[in-house]
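I have a structure I would like to understand better, so I am pasting it below and will then ask my questions one at a time.
In this view, the complex is presented without one of its protein chains, the others remaining in place.
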Amino acid sequence: MIAFLVTAGMAFLLYLVLTAGSGTIGLWSLSELVMGALLALLTGLVARKFLCRSESYRLLSPLRLLLLLVYVPGPFFIELTKANLDVAYRVITMKIRPGIVRVHSGLKTDLGIFMLANSITLTPGTLSVGIDEETNDLFIHNINIAEGDEKREVIESTELFGLANLPAWIRRIAE
Amino acid sequence: MIDAWILAVLCLVVLMVLATVRLVIGPTAPDRVIALDTVNTLVIASMILLGVVYKEIIFVDVAIVYGLLSFVSTLYIAKYIGGEL
Partner (left out) sequence: MTAVEILIYACLAIGVVFNSLGVIGLLRFPDVYTRMHATTKATTFGSIFTSLAVIVYGFFMFLSQADSQYLILAIHAFLAAACLAFTNAVSAHAIARAAHRSGIMPTPAVVDRLAEAKL
């Protein structure tokens, strides 16, 4: 039941954002509101098993959403900019030393692993390739491995990021 | 003002053609998939810009739907390459 309500609410919110400015009730016209509510109920019925498969509703708390809104334009965007300057340097000079290393994430929930894998893909020199689902370790393709790091069995996830401590942010948001 | 937008779209079209080179010669299947993914991203970016050039918001809506559909197709091709389908 909670899954149905959450899915329908998300769908209705998305519909409202996409049709903003169509009429006079607030920003919307009456027909858009009625149609949006009907479509949201239908979406909730069809898709309730997909969106909330893990039965965890942590991301609904306002504090976590606020942290997410700070995280994406703040530390994440800084790392994204750094990643792109790094890629520009590698494209021009072709100085690469690639390899796949195992990274210990220390996260437990699916949402946390998902966010860490996505953040890793968009941050300097790293691309997530696989996940060990028993220990929640990530396998990461690193475009420029530091000398000596290829001999180490496991690397901590905090060592991947230079400026901001993204795993700590993700732990605060998702766990 | 409009000229800058059209110039940017032209640059993106040239980049699409260059990415198509990798799509044609790419030695393995994943190479072709990432080239196709790049072309899709560039199409979406240029659609958003064309929405400004022609003053049509529907272009941007089409870009959103195109992005989500290309995401689904990429996931299915990835599943197929990985032998999980």
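Here the chain labels run A and B in written order, and each chain numbers its own residues starting at 1.
Here, a contact is a pair of C-beta atoms (placed from the backbone, for glycine too) under 8 Å apart; a residue touches a chain by one contact, two chains touch by 3 or more.
If you're wondering where the values come from, they're calculated on a predicted model, not measured in any experiment.
Undergrad: List the neighbours, among the chains on screen, of the chain that has been left out.
TA: Touch partners of the hidden chain, whole complex considered, are A, B.
Undergrad: Of A:5, A:35, A:70 or A:87, which residue touches the hidden chain?
TA: Per the contact definition at the top, the residue touching the missing chain is A:87.
Undergrad: Given the full complex, what residues of subunit B touch the hidden partner chain?
TA: Listed in rising order, the touching residues are 1, 4-5, 8, 11-12, 15, 18-19, 21-22, 28-31, 33-35, 37-38, 41-42, 44-45, 48-49, 51-52, 55, 57, 60-61, 63-64, 67-68, 70-71, 74-75, 78-84.
Undergrad: When the complex is taken as a whole, what residues of subunit A touch the one chain not shown?
TA: Listed in rising order, the touching residues are 17-18, 20-21, 80-81, 83-84, 87-88, 90-91, 94, 96-102, 117-118, 121-122, 125, 127-130, 132, 139, 141, 143, 145, 150, 153.
Operating definition for what follows: only the chains that are shown with their structure count from here on.
Undergrad: In angstrom, rounded to a whole number, how far apart do the mean CA points of subunit A and subunit B lie?
TA: 22
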